[in-house]
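Presented below is the structure to which this report refers.
Excerpt of the complex: some chains, original placement.
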Amino acid sequence: MRSRRLATVLVAPGTAYLILVFVSIVALLFSYSARSERTAALVAPVDWATWQNVLTDAYTWQVLTTTVLLGLVVSVLTVLVAYPLAWCVHTMRRPWQATTMLFVIFSPILVSVVVRTYGWAMLLRENGPFGSLFDGWLYHQPGVIVALVHVELPFAVFPILAAIRSVPPELGRAAADLGAGPLRRFLRVQLPLTMPGVLSGIQLVFALTISAFATPALLGGGRVTVLAQTIYQSIQQLQWPTAAAQAVLLLILALLVLTLFTGLARLVSGGRAAR
Amino acid sequence: MTASASSIEISGVTRRFGAATVLHGISLTIAANSFHCLLGPSGCGKTTLMHLLAGLDVPDEGTIVIGGTEHTRTPAHRRPTNLVFQSGALFPHMSVRDNVAFGLRSDGLKGPALRTRVDESLELVAMGEFAGRMPATLSGGQRQRIAIARALVKRPDVLLLDEPLSALDLALQLHMRRELKRWQQETGTTFVCVTHNQAEAMEIADEISVMRAGTIEQTGSAQELYAAPETRFVAGFIGENNIFTGPGPVIDGITFPTPAADGQVLTLRPEHLRLVEAGSDDSRGGVRVDTVGFTGRTIRAGLRTGTGRELLAELPAGTPLTPGAEVGLAFDAGHVYAVPS
Amino acid sequence: SAPGGGSGDGAGQTSLTMFHWAGAQGEVPKKIGDAYAAANNIKISYIEGTNADTFPKLVSSVQINAQNPLLNLGFFNGQSFANGETTNLWLPVPDSVANVAKVLPDYRIASGHGAYMVMDAMGLIYNKEAFPTPPTSWAQLFDAKYKGKVTTWDAPAFGVNALPVIAKLNGGSESNLQPGIDVFAAAAKAGQFNGFISSLDQLRQQLIAGEVVIAPGFQGVAEPWIKAGDPIGFAVPTEGVMAFPEGFQIVNGSTEAQVTASAALMNQMFDPGNVSAYCAATGTIPLVEGATLGADYADRPSFQLSTVEAAIKLDYPALVAATEAATKSWNDQVKANI
Amino acid sequence: MTALVKALRWAWITACAVFITAPLLIVLVASVSTDHVLTGWPSGFTLEWIRTALSYEPFQVGFLYSIEVAALATVIALALGVPAAYAIARLDLPGTGLLRSIFVAPLSLPRVVTGFSFFVLYVSLMPTAYGTVGGVALAHVLLLLPFVISVVGSGLAGLDPQLEAAARDLGATPWRAFRQVTLPQIRLSLVIAAVFGFLTSFDEVDTSVFLMPAGTTTLPVAIFLRLEQNQDPTTSAVSSLMIAGSLLLAGLTAVALRRSGLFGTGRNEQKEQA
């Protein structure tokens, strides 16, 4: 059919890039990971020892678990904060209020990550402005989570906002007319219809979180170690095979979770989200 | 299958959008258990009024009392009303069955009881076999029927219908009219139905309100409105009518038996016109046949007077007519009504 | 263009890529380089960066194409010196670099691959309010008095996180770091650490705020903080500071012309006058005879030759060889308990 | 809206605004405080750090270079991503869910890995791309595509496909139909994707570090290198300048967009019926 052909033509350039670049990278990483020799040359004898080491290393699994859990916690928290916030912005009557709020939400990504974490370190300190309110957050998991939610908030708010705006207001009214209270209207009509935005937000946030390096490194105090840090170390140590294997592992897990999100979203929205 | 019927009292309801006033202090009482139709031209405020009744919108002035309780500001989900939206407003992410079940689920209904009610409602609109389909794959008329089923299934005290049958073919319309009427009588629900179809209103309604530009011109039974329109607008709007403005007795080249009083116009229904040979005794004036249409039972002829006025005549099937012919216009004096202009 | 200096003398002009450290540490090398380039019709480009980022890049570039290294001449630390040795990265310093003969005998490279020029001293950085009198021993890092107020760098930065020093002081060595790890592990369990740091500004901030009162650290790093008036001090432990030597390497795979030019440039770098200038700019200690300390540092004990001579010198090749295994133990025993 | 909802709404907005701005305010204060490292109330006000940031040459050079890279990368990412997002959202392709995940996946690679891999690919396969603006931008595209695909895709999901059919029926070519009917309706998503993309590229360190040629740096790399050497508020000052600059830009854009209705009329009119 015609639309099929058009679809192919439209997806082609992006996919071509993705294949040329991303697939090359994955192939490269895979080739690196399947060698024991520490060389960055394109070809080297195949050896699965590295995979064996990585897969049997308890520490790697522990870090991987931390990474994925951190990704899940941060993405869920971010969406939980972002959804109501997006709704609040959507219902703002005066354009200048909305514009201001949009800018505020955007502002964290304008600030370099090192400086931003410095700000958080200042805030969460024991003798900081909030006193002992955040005792034990800094250089522990909660501090890392808070700072990540902070910077990734815009990546969730904006897709959700765009989705909320595209829902015909009449549908919410129809639901109200049929006796659905605010909660039901939200769960059964608003949420499913805005699921594409939520999905987009949660996917972006998750992907960004599990690849984050600086924030966990600076605010984790060595207690929160994510795979990006381990990979960074391996590269500094010239252990290309280990770094590559870990990266491939992370990528596979990421793909798994990202697709899982799609499935979940489809479940919530009754089959529409993926469209 | 019973519901506590509710009367509706609308008093002085005004609604403005920005600078434009769409409803001008409307007052109307609708008896409990009755089938009330709202009739009026496009854009006169019918949908707006329905939304106010359903609680989807709040009037700028005035009050709305339903079943003795004031509901002016009650949110939609707490009102004993349900609305069939003019646009359908089906939930695109739910199957037909889930759309219809939505309202009942809101009330906490579950299981076989829910299923029975939903199926019953779908059968009523002859959509039983479409239960599993998504709205996007339905035709216009099918969508409209689901919208009806979705509201009906809730068995509200007051059912509001905004042009519920406009996308249906006549056979289905007739069927649905009967079903709606039957349902209304069996359950004792109060129905308020917007329609632009006068035949529908006349067939189905206990009472009809004719709206015009945000006001109600007249309320009454079909017969009352047809026989004794209080305003020229109603006269022209209920059924078809030829309206003659001017001092008389000769208007637009037609001679009338009685002249119109000041501030009045004369009306003549199309089915009361006859065509005779030009210049014959019966003829009260000459006209030219403009268009000839066939409705099955009758012939509808578009006529034009010497002054260029367009008239409509509805003649018995079989009347021989050719467009362009010059003929005479005849009618009985008793069929001429004078109404305020 | 090619990733590195390449053979690059197509137009008859030799082009050279030199790597230097960021900021003040690049000023003197760049100035010398520019002057040399102008005088000899050589094109020099500079890579400014850190050892941590540039070294892996360099190694991989050579592994991909041994004939076209990312850079020809570079400033590296002892760890990279040793690391490059194992991957055959360095060329022997040509005889034409006569000035390397002036390097202090203790700091000469046996293989002749590269030469150290200066060293930084790693001692104890402390908060002056918590230490009315400066700390005197590495052991104070583990003093229960400072529980929760100590920090250091995470693995695998063993060149800077004091693990080798602690290991050596506890009967271990660069190739047997376990005694040190045991000490760190016990301290971690006892809650000695505020956490590990991963950037210098983090260290500065924590020290000023008093969240951390003592940490192993470099004199060259602490110097500007002290000058800026921070309540921070640098102490030389009685066991000696840890020497952190830094110097130049010429990279294998460079063309003959590039090697010649690199050698000439390197010789100028090792000129005692230039070394003095470098030390004055960076707060480091010269390892070249004849180089003098800047006026600022002349009377500071911690900058004196005696400090250099008493310093704990690390066996970098051994440390590099032990790092992978040590990292694993560190992760399992220290990090897991922090 | 009931009073309770109104109150909750404002409470949430305020809480979020405080949460978002608090750490940034500290950065702003630090960048104009006389303290090298802020640990309590600032001991004085100074523009020294701002001045240093503005006059520090690597920052100036890096800023221009970053703008170039980010602009180029954003344009490429939009050109590649919008059609793909459109096709995924609109046309009946099999496995769209997986396709979307695959397009987002590159974002989950640690940037060091991306940077290192690009370095290897360029050095071994495409030496001409190494160290050029285009080469860096092309690598950044991999990080930007997810924003475009994901954000634009979610924007498209809510649109009525019949509208484009109507446009084509009225004689608009598919391109015109897309441009005049679909694009205006997903304008917000496009702007968001572009801004996310631009800022991500602008702020990218780890990938860039591997791809910059000798003698050049992007602004964030310059910041990173400076931090290695000087731990003073100059870097905070850069961030403050970024916020101020963006505020200005956003103000101008808002004025411009208000005329075209992004934050303005369309939505409010719909709401009046509510």
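Miscellaneous remarks
Order of writing sets the chain letters: A, B, C and D. Residues in each chain are counted from 1.
In the analysis below, a residue touches a chain if its C-beta (ideal position, glycine included) is under 8 Å from a C-beta of that chain, and two chains touch if they have at least 3 such contacts.
None of these values were measured; they are calculated from a predicted model.
Written as a formula over the displayed labels, the whole complex reads A x1, B x2, C x1, D x1.
Throughout what follows, only the chains that are shown with their structure count from here on.
The set of chains touching chain A and also touching chain C is given as D.
Of all chains, the one whose Cα centroid sits at the greatest distance from that of chain D is B. The set of chain B residues that touch two or more partner chains comprises 51. Counting partner chains per residue, chain D shows two or more touched chains at residues 39, 116, 120, 124, 227, 273-274. Contact residues on chain C toward chain A in their complex (touch as defined above): 52, 55-56, 59-61, 63-64, 83, 87, 154-156, 193-199, 201-202, 205, 209, 211, 323-324, 327-328, 331-332, 335, 338.
Residues 1, 5, 9, 12-13, 16-17, 19-27, 30, 38-40, 79-81, 83-84, 86-93, 96-114, 116-118, 120-121, 124, 138-139, 141-142, 145-147, 149-151, 153-155, 157-159, 174, 185-186, 188-189, 192, 195-196, 199-200, 203, 205-206, 220, 223-224, 227, 235-236, 238-239, 242-243, 246-247, 250, 254, 258, 263-264, 267-268, 270-271, 273-274 of chain D are the ones touching chain A in the complex. By the touch criterion given at the top, residues 36-37, 39, 116, 119-120, 122-124, 127-128, 130-131, 209-210, 213-215, 217, 225-232 of chain D touch chain C in their complex.
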